[in-house]
Every structure is written in C-alpha cells, then in structure tokens.
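A single protein chain has been omitted; all remaining protein chains appear in their positions.
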Amino acid sequence: MAKALEILSTENELFRIYLFYSCVLVLKVLLMAPLTAIQRFKHKAFANAEDAISEKVKPKTHDNVERVRRAHLNDLENIPVFLVAGLAYILTNPSVWLATMLFRVFTISRMIHTIVYAVYVLPQPARFFAFLGGLLTTIYMAVQALIYFFV
Amino acid sequence: MAKALEILSTENELFRIYLFYSCVLVLKVLLMAPLTAIQRFKHKAFANAEDAISEKVKPKTHDNVERVRRAHLNDLENIPVFLVAGLAYILTNPSVWLATMLFRVFTISRMIHTIVYAVYVLPQPARFFAFLGGLLTTIYMAVQALIYFFV
Partner (left out) sequence: MAKALEILSTENELFRIYLFYSCVLVLKVLLMAPLTAIQRFKHKAFANAEDAISEKVKPKTHDNVERVRRAHLNDLENIPVFLVAGLAYILTNPSVWLATMLFRVFTISRMIHTIVYAVYVLPQPARFFAFLGGLLTTIYMAVQALIYFFV
C-alpha cells in the first residue's frame, strides 16, 4: 500500500496535477459572481434595495440573472464534492494518466455546463451531457476510493 | 505533538476511516441531483423552458421539488464544512473510537435529514433532531481543533 506522505508531496506529479485543476476550478466558481453582477446591472434586477443604482429601482428577478445563479448553485453542488472525491482518489495510487483524464473531463464538463446554461443557451441535451460528464467522473473516483478505503 | 505526516497516511486507520466517510457523503450529496430530477419529471415542474419534455410545459415550481432542493442546499450548508472540521479534528490525534463515532453520527444524521425532509416527510421535530445531530458533531470537532491549533 502506498504511503500518503509520498502521495501528498509537491514532488509527486499527480498531486501537483490535482492542485492545478483544483485552482482552475476555484477560479471558475469565483467567475460566477461577476457574471451574475453583469446580468443584474444589464437587466436592472437586484436582490436588495441598497444594491440598485437608483432608489426607484425595486428589487426584482430576471430569468437571465436566475440562469447564472442556477449555474452557480450547480457548481456548488458538484465542485466541492469533486475536490474531496479527487483527493481521496489520488490517495488510492491510481494511474497518473487516468486520473489526469478524469480531472480534465470534469473541468471541461463544468465549463461547458456554465456556458450552455448561462452564457450561450443551447437546447437540451447539451446541459444534460455536460452535467453528466461531471457527475460520472466524480462518482467513479468516489466509488474507487470507497472500495479502497473500506474499513 | 503528533506529526501530520504520520496522520495523513493511508496506513493510518483513522485517516482511512475519514476518507471512507468522506466518499459516502460525496455520493450522498450527488444522489440529490437524480432525486430532484425524478420530482421534476413527476410533477412536470422544470426550472428552464428547454428542460421540459414538451414546449407547452412552462417553467414552474412544485413543493415536492422544492423540498428536495432545500434538502440539497442544507447538505451544501453542512457537509463541506464537516469535511474540513473532520480533517482538522483528526490532525489533533483524537481517539479512533470517538472520531469514528462522530463521523458515523454525522453521516447517519444527514441521511435521516434528507429522508424526513424530501422522501418520506415526517412531522417535526424529526428533521430538527437529524439536523442537530449533524450540527453538534461538526461544532464539537471544529471547537476541539480550534483549541488545539490556537496560535
């Protein structure tokens, strides 16, 4: 059995790859806030009275704002659990190639998901497949780790 | 003081137990998405026009869908912070028995919470106690770690 202290080392290529994709995903999630702000100002749809540019603008919702917010929430539902599953998975000492592929498929899937949901809306099943790409990679990693660490 | 490099080792039983419960919780969170989808199709209550099976079905909400969504959001409010508190806690070198009990109580509490909230609705205080089970275990672990790592 591999030792975690050799795996959780910045000299270990796979751990570096994991940290790289983690940071890409962190920045991707953070991008949703300015994206929401742009839509709020464009449609004058603010959540709070104090946010509006003028006192005459009452808080309201707009579907383009809500689409970005739903895409953001979907990120929160999928990205933190992926980062946990991914860390558990690399501790099972998997092939670097396969693990890198899984991180890449997940990251690209989540980016496509946001684009087709909230930037350039495409008909289904575009969003469904982007969601599935993220879901299946996470489930695969979590199940592999679950079997490996079964106590 | 215990060394983290001995604790964060896959040869350390407690770290393996932590990783096992983490993966169980990851899969539990991911299960909320198909659970939401089932309720959406059952009640024809979709969030987006492009998701509906027919163009005549307008986006709408339904309480059974919203219950699953609230249970999902409650998971997001409690599970990621538990995983952080749990990791900090095992680095304090606690008793394996107590830590395992805390992970188990948290995991079972969260499962009961979802069931009584969104699958088979029970009157209060069922959900309140399930929520409390998760909350108190997390607070205990975070406070123990806070005292241990106080700088």
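Letters A and B mark the chains in the order given here, with residues in each chain numbered from 1 onward.
Note that contacts are C-beta pairs under 8 Å (C-beta built on N, C-alpha and C of every residue); 3 or more make two chains touch, one makes a residue touch a chain.
Remember, it's a predicted structure, so these values are computed and weren't measured experimentally.
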Options A:S22, A:N64 or A:N93, residue touching the unrepresented chain: A:S22
Contacting the left-out chain in the complete assembly, out of B:L27, B:A49, B:V81 or B:V105: B:V81
Footprint left on subunit B by the chain that the document does not show: 1-5, 7-8, 67, 70, 73, 76-78, 80-81, 84-85, 88, 91, 121-124, 127, 131, 135, 138-139, 142-143, 145-146, 149-151
Those residues of subunit A which, in the complete complex, touch the missing chain: 5-6, 8-13, 15-17, 19-20, 22-27, 29-30, 32-33, 47-48, 50-51, 72-73, 76, 79-80, 83
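The rule is simple: only the chains that are shown with their structure count from here on.
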Centre distance in Å when subunit A and subunit B are each reduced to the mean of their C-alpha atoms: 18
